[in-house]
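Submitted below is the structure of interest, expressed as structure tokens.
Every protein chain except one is present and positioned as in the full complex.
And then chain A:
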């Protein structure tokens, strides 16, 4: 799957991932390959994803994620670390 993490100031990450976990408004959830099309509001929390090089974690200050056709776009207002 293709994951893109963008903020208004920069592109934080763009690349191929095997899975991604997001802090949904009703609890954290994981997105795997061939997930149904989804738009979800996110709260402050940790976003993690697994690439070939391993697992990475960012903390975001709320945002929105769109999943469509194995493309994930995460719009975060702020990424802390």
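Throughout what follows, a residue touches a chain if its C-beta (ideal position, glycine included) is under 8 Å from a C-beta of that chain, and two chains touch if they have at least 3 such contacts; residues count from 1.
Keep this in mind: contacts and distances are computed from a predicted model.
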Name the omitted chain as UniProt records it, choosing among "ATP synthase gamma chain", "Cytochrome aa3 subunit 3", "ABC transporter ATP-binding protein" or "RNA polymerase sigma factor". "ATP synthase gamma chain"
Missing-chain contact, candidates A:8, A:54 or A:81, resolves to A:8
Name, in rising order, the residues on chain A that touch the hidden chain in the full complex. 6-11, 24-26, 29, 36-41, 62, 64, 66, 68, 73, 75, 77-78
